[in-house]
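All protein chains but one are shown at their positions in the complex.
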């Protein structure tokens, strides 16, 4: 069971982690993009933190949708609509809930990733954030079917996301700004895959607390 | 007596001297102007050399007027109209002559300087080419009245022009581009006074040959 | 970094304030969120044309708002796509009921944000269509990249479609014309220097005194190749070849189906230029290159076109789609026909482009 309180703390932890990793993410984006991914994500989640208190009393679905709306209207760039859609769709998927079962949590994440897919149309190994999410969802689904507890399920998912993120290093980008670099994009870790991993890891840590 | 041939050789020598001193004059102009006086004068006298053969058969007045016209239409900047007027007026002053007495030579130069005065309105010590010509004319007039020969008369004039040129060094410019520098123009020799001295000296050397 | 700015965080805002102060008769500026609309918006019965993108490309897009061109422009932070709420609010401000056409430069950020905006506007009952501009011949394939970037043709598309909207074209006709003009256009850009994004504080890339970048975009990014510096004739010949001799280019674009309320895919192929074509030739400064040098580029470009039997019917020469103070230029050629020429010649009255009015 995941409470509304935990969801709020997840968002808070994500904001803190993205702020702490702002320069790291921007540096990753300098190598194969336009050096703004850290700034973009930090700006967006700062806004989310401003908005959060106003929707605190609403249900989880509503909180996540507000998060999505806020990201969409403050991040810009490619990651703004992608993460924005992620949270909008995840909020819609578990609308009106005040707490979540492990299956709900999976539904939530899956719907979010579905949103990324529809918006950005990434394929596996295009060197995007999807390369972190796709293995994470698959691992989570497997873990759920074996009857693990919430923490274990998420640990499995985070480990897969981390591996997916690292797997982006040797890839040549085929989506987003990095794709214009052609072969020069090889050898660098994708910034969006990295922020996605950080976000999922923040969820695990929240649940472990 | 100065022959038409000598006048032609004077112009040729001037062209050669200005070419040889192109960088020197431009360097002087870098310090207090816009670094083009040498280029300007060299461009102008190159054109004069091209034109000269076409007027070779004309009288001295005509040759000088053509020189003036050519300078005017090829030099530009401040020195173009000033030297152009100098030669136009000097040509007009001794119109139709095929050879010149020493008095004619004085008349010629005086009319030329008169042209510079009318065009540029320099005052003495404004730090311009006039600071070379004014003492030269005065010295020449004095020398003529003592009955010296052509070479001596010109030697006196050239010495005065050289002194006048050097006297521009401590002056603060009040005319032309250098005047915008205010006190920063002090300590530099005026490029136009320098080219004027070189021109008069070329006349002396021609006569001495 | 030396720029005429105050705090780097307020650069876009203060520049918009200056524009608003200077041109109250021409434009209205909205600050929360940022967008610029013509002073007389919404124009009754007219399809509204909206574009937008990162700032730093001035006069594009804010300078193209006005009679005969854009109804609204959405400026993002410098070189960063604007957000959907800007486009959505802008659409609400300019729509007169005849619908809104989004002209979107093909960068993932711009594309995704405009898509969200289109959905929001549609959900609000606004008729909306969205056309991509993707003309940068420096990008060779669309299979392994995000596709050709939108560069110089944007200006031409905005001018021509703006005139058509003014002349009473409906939304579908405007969209069809925009798609056609884009498919008729190709561009290539070069840089002699980098530019400096205010928030970054240092030049985006370093370029030696004897080098230039060939095949750049418009965001101060390095280009396809770094080459030893050449004469304007040599550089222009290379650029002209990259555009005039470019092969057919195919890709899939997403467009909005206003009946169904969904996105659908469309296969498009741009045909190469051929002898007998008539073109609009657009020689553009990246910002820091003076217009005098653009004329030297035009001189050689005209010769290269003539050598291939391509006739320059119209031209546009100056800084219209820039990358801050970057030195360099781009060439855009757009094939023309009677419809295109008519709307090119039609009056336009904006801060950045004006004739016949």
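Per-chain numbering from 1; labels A, B and C assigned in written order.
Just so we're on the same page, contacts are C-beta pairs under 8 Å (C-beta built on N, C-alpha and C of every residue); 3 or more make two chains touch, one makes a residue touch a chain.
On a predicted model such as this, the values are computed, not experimentally measured, just so you know.
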| item | value |
| --- | --- |
| Missing chain: touched chains present in the view | B, C |
| Among C:5, C:39, C:143 or C:167, the residue in touch with the chain that has been omitted | C:5 |
| Missing-chain contacts mapped onto chain C | 1-6, 11, 14-19, 21-22, 55-56, 58-59, 63, 192-193, 209-210, 212, 229, 231-233, 235, 287-299, 302, 315, 317, 319, 322, 324-325, 327, 329, 354-357 |
| Residues belonging to chain B that touch the chain removed from view | 34-36, 39-40, 72-78, 80-82, 84-85, 119-120, 172, 174-177, 179-180, 182 |
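Rule of thumb we're sticking to: only the chains that are shown with their structure count from here on.
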| item | value |
| --- | --- |
| Chains in simultaneous contact with chain B and chain C | none |
| Chain pair with the greatest number of C-beta contact pairs | A-C |
| Length of the line joining the C-alpha centres of chain B and chain C, rounded to whole Å | 58 |
| Between chain A and chain C, centroid-to-centroid distance (C-alpha), Å | 32 |
| Distance from the mean Cα position of chain B to that of chain A, given in whole angstrom | 81 |
